[in-house]
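As you look at this complex, bear in mind that one protein chain is not there, while each of the others sits in place.
Chains: A and B, in written order; residue numbering restarts at 1 for each.
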Amino acid sequence: MIEFFTSSTFQTVLSALNSGFLKTLQLFFITLIGALPLGLVISFGSMSRIPPLRWLTRLVVWVIRGTPLVLQIIALFYVPGMKEWFTWPSGENGRMLAVCVAFIINYACYFSEIYRGGIQGVPKGQQEAGQVLGMTKAQIFRHITLLQMIKRIVPPISNEIITLVKDTSLARVIALQEVIWMGESFMKGNSGISGLVWPLFFTAVYYLAFSGIVTVLLGKLEKKLDFFQ
Amino acid sequence: MKNMKKLWALLLALAMTFSLAACGGTSDEETTTDDQTAEDTSGEDTAAESDLAYVQDKGTLVVGITYFAPMDYKEEGSDEWIGFDADLAKLFAESLGVSVEFQEITWDYKVEELDSRAIDCVWNGMTLTEDVVAAMGTSNPYCTNYQTLVYSADRAAEFEGLTSLEGLNIAVESGSAGEDAAEALGAATVPVQAQANALMEVAAGTSDAAVIDVLMAAEMTGEGTSYADLVYSLNLNEAQDLPSEEYGVGFRQGSDLVDAFNTFLAEKVADGTVLKVATTYGLQDAVILE
Partner (left out) sequence: MAILEVHHIEKHFGATRVLEDISFDLEQGQALAIIGSSGSGKTTLLRCLNFLEKPDQGTISVAGNLIFDAADPATQRESEVRKKRLHFGLVFQSFNLFPQYTALKNVTLARELLAQEQPDFKENKKKILEDIQADGRELLAKMGLSERADHYPSQLSGGQQQRVAIARALALHPDILCFDEPTSALDPELTGEVLRVIRELAEQRTTMIIVTHEMAFARDVADQVIFMDGGVIVEQGDARQVIEHPREERTRQFLSRYSEG
């Protein structure tokens, strides 16, 4: 058993999976950093008092939530070049950029609906109390609504984030070499090794460990917001 | 609370950067297309402008590949792409005065990869099937190939000299020349994602045998390989009275890179480079030297 873990094959596979998982992590964090605030902007659009803006935003959200992410990735990566609008930068970086944009848009739309529920779930009296105390709309949002909204949305957002951990594997459809791609690569051949199935299943260890950490952290955040009701 | 404010500000700033980056890309490309529209009106939609000039302008030839020994692969412990195709691709890029970049792709999307300019050519032991020729600008063939039957060495007696595959479960790559051959010979086919997966089916005993490219079978089976217990025999193209298959390089439809490549190939065949590279990878019998 120990010989297996110290064998050069295991070391090769492990370093390939590590480099793949680094891509998975990159995609995960860039998506969160982009989609969490963008979702808020979209949620404002979907609650706008200007009807055309509201309709347009809700249409976009419907389309994005109503179609598979994998289709959006393929379309976003190939269509602009085929239509000669623009070409993504070549190499892994271009693919990563395209996938990140697709993920950010997709997840922002999911987040926006959660935010909308969160914002609309804060009682109207809270806003009125801020108004009569002479606060501006921005102050009311920042100092009163925001934290109450965050408390409401942490559990549903947590679910989406755990889903995101696993959804990153969809990126391999346009040959982004994330951890599952690397796992599969040893079936076809990689670094002179082929016909190995176990690396693919071994990727589960990475996902389990990572989603475990994320679950614990989000649980802590939820606890932290327990100080008020 | 204080830190939270800063965090939100940071997140917003990043989101902005992303949208700006995407916009920037658009305007760049539009200018290049504008420059080129006036000239060529030869009719083809894609790459109506000089594809050669486009590649030379950006300074890199992006070669779309999948891991396929002995054409495009990596030695254990090395990060460099080598192989018969990879070595020639390096030489071709050199002849164009550009650097080469190898990009692993999903094989199913090779045409979209080309058309969206994510890659500039598909150079990966690609059989020139009707579908391929219809969808791409293809080069003169440079290598021959035939389909062969791979099976477990223990069961060699059952398969040697076989002319029909009736009653057998045969793993094949979905949509490949091997699938056509296996069906023509009466097999029950098990279509899988890649030729390598077909080998796994045989190794795992879930299929009786597999039909794959002989070049791949030569590289990946037998002593010293991951599939030491598998052997291959039979030229299934001969068994069906079909001509051998040929490998070619795929470019965008109508691309002038096709001519550039054909000229390059003829030169390198004439000066013996092609044979020399082919011999390095054990392909001296398969390479086309005319």
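Note that a residue touches a chain if its C-beta (ideal position, glycine included) is under 8 Å from a C-beta of that chain, and two chains touch if they have at least 3 such contacts.
This one's a predicted model, so the numbers in the text were calculated from it and none came from an experiment.
Peer 1: From the touch rule at the top of the page, work out which displayed chains the omitted chain touches.
Peer 2: The undisplayed chain, in the complete complex, is in contact with A.
Peer 1: Just to verify: which one of A:Thr12, A:Gln148 or A:Thr168 makes contact with the chain not shown?
Peer 2: A:Gln148
Peer 1: Given the contact definition stated above, which residue among A:Thr67, A:Gln126 or A:Thr163 touches the chain not shown here?
Peer 2: A:Gln126
Peer 1: Counting contacts across the full complex, list the positions on chain A that touch the omitted chain.
Peer 2: 123, 125-126, 128-136, 139, 143-144, 147-148, 151, 227-229
We take it that only the chains that are shown with their structure count from here on.
Peer 1: Using the touch definition from the top, list the residues of chain B that touch chain A in their complex.
Peer 2: Touch list, chain B to chain A: 1, 5, 8, 11-12, 14-15, 18, 21-22, 25-26, 28-30, 33, 58, 60, 62, 66-69, 73-78, 101, 103-106, 109, 112-113, 115-119, 194, 196-197, 199-200, 203, 220, 225-227.
Peer 1: Inside the complex, what are the residues of chain A that reach chain B?
Peer 2: 8, 12, 33-34, 36-38, 41, 74, 77-82, 84-92, 94-95, 97, 100-101, 104, 142, 147, 172-175, 177, 185, 187-197
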